[in-house]
Every structure is written in C-alpha cells, then in structure tokens.
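All protein chains but one are shown in place.
Up next, subunit A:
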C-alpha cells in the first residue's frame, strides 16, 4: 500500500510555539490512529515562508521555497491545520497561505482543525472562522476540532487536552480511511479539445 501523505500547516510565530505543539500532537494522534499504515508527514511552518507569501500575493507566483510547500499541501491525502487566534479569527499569515493555494487544492481533502488562543473564551473561533473558510474551500472538515487555550497546557485537568487531541486524531483517522482521494485534474495534461471550447462547453 502507498504511504499516506499527511500535510500539517502550522501558523504559530513564536519559538517555541504552542500552535506548533498542538499541530505536532494532533499529528502524532492521527498517525497513531492510522497505524499500521505508513504515514509521510510534511510540516509547513508558515513563519518559514512569511516573506514568500507576501511576494506571492504581490507578484502572483510562488518562490521555489513556497512552491514546494504548496505542492505538499495540494498533493496530501489529508491536512491538519493549526493557527493562533488573533482578533477573533485565524492569523493573517495563515490566511495568506490559504489565499495563495491553487484553486481547488483542498477540495475533497479531509482537514482536521486546530487553534490556540490566550483563553478558552476564543474557542468558538474554530467554528465561526475556520470552519466556514474550509467549507468554502470544499474540504471535508472533520467534525471534531481542538482548541487549546494557554491554561490547557498547564491545567491540573491535564488529561483533558490530551483526551481531546487523542479523540480528534482517532475520529480524523476514521474519516480519512476509506476515503479514497479524488484525483486532481491537470489542465495541461488533460486539455479540453478546442471543438468543445468553440461549442461553448467546458470540462
């Protein structure tokens, strides 16, 4: 069986970053739940390509460094995202990455949502900001998502975050197995014949 390709987008900017920590733990939980399936994980840390994202927005094309990451996301069998919540929504850098993804890059791709914030009062940002965004992109958004507030990392209820992460990984793995990924159409390999274009038909 081919290895399973899992792309992980993390948009934390501090070093170390709690967003990256959440992304890593969601990844570990998913990989564990997918066992014994071989999983190839590609982590896209948005901070590494922050300038490239600005340049892409301005020029319309990706630098080679950014292109590798966009390809990894587009070609993944499933994607885990983790963003800090700034001003009631995903971070601007995170959205810039989403903005420069090729059209339909995440269509029919299972996506697990994660977010971090200062307090649990921001937890609904996953549902009012992230979920509509990924619905718009046509992704298969996992019903179970994880929000990690600062207090979760040091809580005496230490089991709680761990349990939520484990459950998210387990249900995400269930979602992605048995979901054969839809092949992407390459418009350069599979061209619409001109007679069809002339008669006004599109693909």
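Following the convention adopted for this analysis, contacts are C-beta pairs under 8 Å (C-beta built on N, C-alpha and C of every residue); 3 or more make two chains touch, one makes a residue touch a chain; residues count from 1.
FYI, contacts and distances are computed from a predicted model.
One chain of this complex is left out of the view, and of "ATP synthase epsilon chain", "Cytochrome C oxidase subunit IV", "ABC transporter permease" or "Putative FMN-dependent luciferase-like monooxygenase", the protein name its UniProt record gives is "Putative FMN-dependent luciferase-like monooxygenase".
Within the complete assembly, A:55 is the residue of A:55, A:74 or A:89 that touches the hidden chain.
Residue-level contact of subunit A with the missing chain is found at 54-55, 58-61, 63-64, 187-188, 191-194, 197-198, 200.
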